[in-house]
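Sharing a structure below in structure tokens format, with a few things to ask.
The other protein chains are all here in position, but one chain of the complex has been omitted.
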Amino acid sequence: MKIKEKNPKLNQNNNNPIDQQMEQDDIQVTSPWKDSLRQLRKNRFAIAGLIIILFFVLLAIFAPLLTSYAYDKTDIVNRLQPPSGEHWFGTDDVGRDIFTRIAYGARISLQVGIFAVSGALLFGTILGIVAGYYGRWIDMVISRVFDILLAFPSILLAIAIVAILGSSLENALIAIAIVNIPIFGRLIRSKVISLREEEFVMAAKAQGMKNGRIILHHILPNSVAPIIVQATLSFGTAILEAAALGFLGLGAQPPTPEWGAMLAGSRDFIQLAPWTLIFPGVSIMLVVLGFNLIGDGLRDALDPKMKN
Amino acid sequence: NGGDSESGGDTDKPADNGSSEPGDSGDSTDTGDASEDQVLIFARGGDSESLDPGSTTDGESSRVTKQVLEGLLTFDKESFEVQPELAHDWKVSDDGLTYTFYLEEGVTFHDGTDFNAEAVKVNFERWADPSHEYAYTDDGYVYSMYGTMFGGFKGDEGHVIKEINVVNDHEIEFVLHRPLGFFLQNLGMSYFAITSPAALEEYGARINENPVGTGPFKFVSWSKDDSIILEKFEDYRVEGLPKLDRVIFSVIPDNAARLIALKSGEIDIMDGLNPDDAAGVESDENLILYERAENNFGYVGFNTQKEPFTNKELRQAISYAIDRQAIADALYAGYAVSAKNPLPPSYMGYNDNVEPYAYDPEKAKELLAEAGYEDGLEIELWTMPVARPYMPDPETVAVIVQSNLADIGITANIHREEWAPYLEKTMNGEHQMYMLGWSGTNGDPDYFLSSLLHGDNVGTSNRSFYVNNDVDELLDKAKVAVDQEERAQLYSDAQELISEDVPMIPLVHSRPVLATTSAVKNYVPHPSTSESLAEVEIVK
Amino acid sequence: MQRPILEVSHLKKYFDVRGGIFGKKVGEVKAVDDVSFTVHEGEILGIVGESGCGKSTTGKTILRLIEPTEGEIKFEGQDITSLNYEAMRKLRRDMQIIFQDPYASLNPRHTVEKIISEPLLIHGMNKQERKSRVRELLEVVGLSSYHASRYPHQFSGGQRQRIGIARALANHPKLIICDEPVSALDVSVQSQILNLMESLRDQFNLTYVFIAHDLSVVKHISDRVGVMYLGRLVELTDKDKLYDDPKHPYTKALLSAVPLPDPDVEKERIILEGDVPSPSNPPTGCAFHTRCPMAMDICKDIRPSFEQVEVNHFVACHLYSDPAQ
Amino acid sequence: MSDEILKITSLQTHFFTDQGEIPAVDGVSLTVHKGEVVGIVGESGCGKSVTSLSIMQLVPSPPGKIVGGTIHYKSENLLNASKKRIKDIRGNEISMIFQEPMTSLDPLFTIGNQLREALQIHKKINKKQANQKSIEMLKLVGIPRAEEVMNDYPHQLSGGMRQRVMIAISMACDPEILIADEPTTALDVTIQAQILDLMKKLNHEKDTAILLITHDLGVVAEICDRVIVMYAGQVVEEGTTREILKNPTHPYTKGLIRSIPKLHEKDQKLYSIPGTVPKPKMGMLGCRFKDRCEFAHDRCFSEAPELFSLGNNRYSRCFLLDDTERKVASDAEANTGS
Partner (left out) sequence: MFAYTMRRLFMLVPVLIGMTLITFSIVHLIPGNPAQVILGETASETAIKNLEESMGLNEPYALQYTYYVSDLLQGDLGTSLKTKTPISEEIWPYIAATFELTFFAMLFAIIIGVNAGIISAWKQNSWFDFLAMLVALIGVSIPVFWLALMEQWIFAQELSWFPSSGRQDNRDPMEPITYFFVLDSILHGDFSRTFTVLKHLVLPSIALGTIPMAIIARMTRSSMLEVMRSDYIRTVQAKGSGQFLIIYKHALKNALIPVLTVIGLQTGVLLGGAILTETIFSWPGVGRYIYEAITYRDYPVIQSGILIIAFLFVIINLVVDLLYKFIDPRINY
């Protein structure tokens, strides 16, 4: 056997040693997002959560096709019917079909989640970024406001806000959004503050990047992971809070088939017709569980360090 | 609080040990087979506001004060017929301006002081005169029921009581400015029960937590939102009463929980039974179901001074379109009667001859066409956000009314307001069609008819803005008439006119149901929701 | 020597320490305390010192990534401490920085392409131009153009540092502050980067301020070396002078403490007692007197000035101060 | 050297991760004699820490698992020992200190508490005695004000002090072997000098064998008697310190030494090994250094070299040292010169 003069795979230029290892290992380009997605797909809990949510989304979308009843059509003769082929989930105290109401209620709950969370997200993000990036007195002011809002148990603050605005689904939504603003705001603020000190942000600054660009291209994309996770989890809490307000009579008003309000309306029939309570309760629980499962999965996939 | 223990006398020591020791039950009851445990737990949905009856309009309060304090008069066990209480007799002058009451003798308050005419006078003056030393105006006390029932307060133009004269210790005279047809009726109300002047002196504004009266039970303690404990007043003026040693009024807000507690024997009486549970109670041999006589009505009203409901035919048409029976069934599980007059049937002067607007969509459509709305119309139906005794689920009623109207081609858009703005705005006449109701207090028809439909009350309690001079005249006459039969006729006539005009569609009179365990004997529910428990006993 | 490109005089950076009931300022960390030096065009000035002595703060303050508390920084004769935000931003094209941690200094969510092309945006280059410039830069630092579409996490430490260097080079800077660019790298990779940096300097006539704590590395790459201790420069001179004839006792101790991978070298080791004092509470007088084997009475009270004791050899030590003074 | 107290033979520790099985330590053998200081050097990720953790059986599991080999402490195979026995040995006969003095002490307990704990676990002594002994230990590792430091919390101490405390803890029970995993990497040079000095002193005074893990050949030169060079999970060269540094045989070792900037030599262009350290993975074919090796030839790509003994306890994992190829190798070396 003869020794070769030089290893043929070696680049002669010492300054330009192309990394053999890299080329062999992973030619395919994976972005951090794709990696996370792949991670997520492997998470069985998250998949279960997705399936649950998908189920309710479909239920909400196709509600009119799935049932021949109207959610507010009363039918006194057939009140408090137990579940049967006719009424899958039975009927309530004025004879409305509970399955129909659950299906339409899914629309409400999902809307609550979407609007309350996106509202909170929007304002929370703006406030959080402003506070975190610019610091000083503006941070002082915003942080104190957050402190104050967070000093109230959220449901209580929501109650207070609804008391001011009047009880309705819209106002409950607004209240829940407001209650959630400081949660997002704080999260983003702390994320921004820690990112502001990161070397790559320093580097961007050293490159001569403008503040706006640094926020949009460096700070925001790197805060997105915890925000997404929090948003998913907040979906669940928002739905729970809306249901609680509905239950207290401060949220959606009858005959709106909001699940919490349905529970409140059926409270007296717990002995007589438990199904009027079981189905809406289980629905709330499942939707919230779904979002929590996805949120947990996302947390593991997106932000393993944030696990808690 | 020295008063409590002094009069406690020979039997029960307060609180814990009394009920469980067998020895001391001997003299408290004479019913041989009564169990030794004469403690009654009465559970209800909400706590009392105040135990000073005059300063509140709250039913949960009078329920309790009824046991502790007594008035000059009271009502019959089952109706609003006036009966003697602290006044064993009375006399009315022919002009209806002077009432003389002869008081029971030898009656003492729970604090040991004597009950006498002076005490009565002090109480009435306290209610009438905001500057009275016991009026506690600065502490937020308002005797609104007095104002409503006696035409205002001292110095007001409408105030009917001119003066109160103590004839002697046991005789008192009320002189009126003008006759008041339901003066005696008013005195039967539990709101006008007599508190010990000594206690007013002692407790001041805290009298609302320390009621001292002459009733069968005396007050022991009150844990807010939890329980009020009363115990037997040994020196009660009626021999052999009360039969119970203790009464505990417990608060269990949730209807279902309350029923569970009743079934498990944690409580003895529950008020506010869900009508749907009535059937279950009836079939349970350990429980007894009671119904209260109807004393209210819920209605759908029109703003008769606002288009389109200035049109009588339209109002009539709508009246035919509404299925009252469905509402009674849906919301009251049948424990309600459909209404045709703005007055409960048990009331004096109730006109049973009024022809009801029976459910008849066809006729409704005809009338609608006559009124010029053959193509239908679109209206706003205001509904209130809170449950009331006369309408436990206003939204559902609204939904039913809405679908009834839709059947005859009227599109009703349900409009919701918060409770406070709702009351304000309907008072200002911003509404078209609205829902509300009325509950009786003194059992007099005037309280219903005048408040709701007298032209003078437009802009306040007459939210239908109904003005019919003939009706007003009849009501005015009836108000001052002293002869009850004459009054009855006048009210009856008024109802004919009202029914023709349809300023409001009476929907139902509810008959609230309640339940006790079968051990509870001699319990008779009263339509006013407050009944004396003096004769109740527990027999296991 | 060529003309000075960077002149730092009496640079100070104090960080406030807040505390107490009202969050008032209760003290300050004197991270950089009166540092002066000059860097000439095309030279490499090394700065060494122990952890926390203020090397990075000095580097960042020069770029005004941290605002200096006091002092003057002249870049090409222009005092930059008074420039406004916008002017400073423009100027940063000419002054760049490379960080110690190749993992933290690249945005994990951007592709290499985006990372390197971002500074080019300032030039208003179009997409095509930017793309080809990125390729060019990648070749320059020894990577291939196909790496452009990858993300930082797909590279090894050495490669990431190359990306960081490419980014710094993007706008043809004149001065690069290198804040421990090789400290996080393995020996075999470290030498690759050092070689790369040297050749880039020659290629583009760059000027480096090269911060490191490894004396051998600094020695290898620098023309002149400054030694920092507790926020102050204690010695600054040509490399050879410093390593062959250190004057300051701290420099001597530092040099003797470096373990050499050569079993034959028998050094006389000076092992310093104790720890580096905290910069929030530096000793009076000469900051080093607490650990100095040659401390004199005067050292406790009087802070030695930073003086030229030989040609181009600056030392802050009473041992060398003019006895006349 | 006298008796062997630690003998590892073909140790294999693998990690079972999402990305597959990683043979972090792949057939490592080494021996430590009584009172000897042995160094393990190698670049980041080559398996130094995993080797040391394997000895202590502290490899995080899952995902890590020792899948093969033996670890003999004196005459006992630790891999077969009971859990109880392992606990008895840990900290008592074999103790370990870690790279990060900042995080290696429990922040919530005082120094005294943590020192006493080590003593109380193994020695049947009461608290007072433990206290006494702890203070003694602190003094031994050169901590001034030892009594006061006993009541301090870790965050109140500097990095160097903490590392001294760590050493005090690990030496408290007079172990036979001290495994030190990069004990000075996080420290400044002047502090590092102090710590190395201390370790030398302890080695002399207590005759404790030290297995020192580092990536700094300077540190090795300073303190070690013998050196083991690791590359990608394997031992590539072994010998006395002097021989390894003066006369490296494996191309990797050679490259490594040449790529270090020298403080005391006139500067010249640095040598650099191209490429990066490969991450260990299963089924690697041939020599692990082949891709970066100047001398790689066909055999290196198809066949994995074994550890060739060069006599005198000197080993090297390169075909060039296979007797049959010796000659060619020396030729090649002569050609490159340096």
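Letters are used for the chains, namely A, B, C and D, taken in the order the chains are written, and counting of residues starts over at 1 for each.
The definition used in the following text is that contacts are C-beta pairs under 8 Å (C-beta built on N, C-alpha and C of every residue); 3 or more make two chains touch, one makes a residue touch a chain.
Computed from a predicted structure; not experimentally measured.
The residue touching the chain not shown here, chosen from D:Val50, D:Ile143 or D:Ile169, is D:Ile169. From the options D:His14, D:Arg90, D:Arg164 or D:His250, the residue with contact to the chain not on display is D:Arg90.
Listed by residue number, the positions of chain A touching the unshown chain are 45, 144-145, 147-148, 151-157, 159-160, 163-164, 166, 236, 240, 243-244, 247-248, 250, 260, 263, 267, 270-271, 274, 277-278, 280-281, 284-286, 288-289, 292-293, 296, 307-308.
Residues of chain B in contact with the chain left out of this view: 15-16, 19-20, 39, 41, 43, 46-47, 49-50, 55, 57, 130, 137-142, 144, 147-148, 152-153, 156, 205-206, 208-209, 221, 223-227, 229, 248, 250-254, 256-258, 260-261, 263-264, 266-267, 386, 418-421, 423-424, 436, 438-439, 451, 460-461. In the full complex, the hidden chain is touched by chain D at residues 56, 58, 60, 62, 87-92, 95-96, 98, 100, 103-109, 117-118, 121-122, 153, 155, 166, 169-170.
Convention: only the chains that are shown with their structure count from here on.
With centres defined as mean CA coordinates, chain B is found 50 Å away from chain A.
Centres computed as Cα averages put chain C at a distance of 32 Å from chain D. Inter-chain spacing, taken between the CA centroids of chain B and chain D, is 91 Å. For chain B, residues touching at least two other chains: there are none. Touching of two or more other chains is recorded for residues 156, 159, 192, 195 of chain C. On chain A, the positions that touch chain B within their shared complex are 72-74, 76, 79-80, 93-95, 166-168, 249, 253-255, 265, 267-272. Across the complex, chain C is touched by residues 13-19, 21-22, 26, 29-33, 198-200, 202-210, 217-218, 221-222 of chain A. Per the touch definition, chain C reaches chain D in the complex via residues 50-51, 156-159, 186-192, 194-195, 198, 213-217, 219-221, 243, 253-265, 269, 271-272, 275-276.
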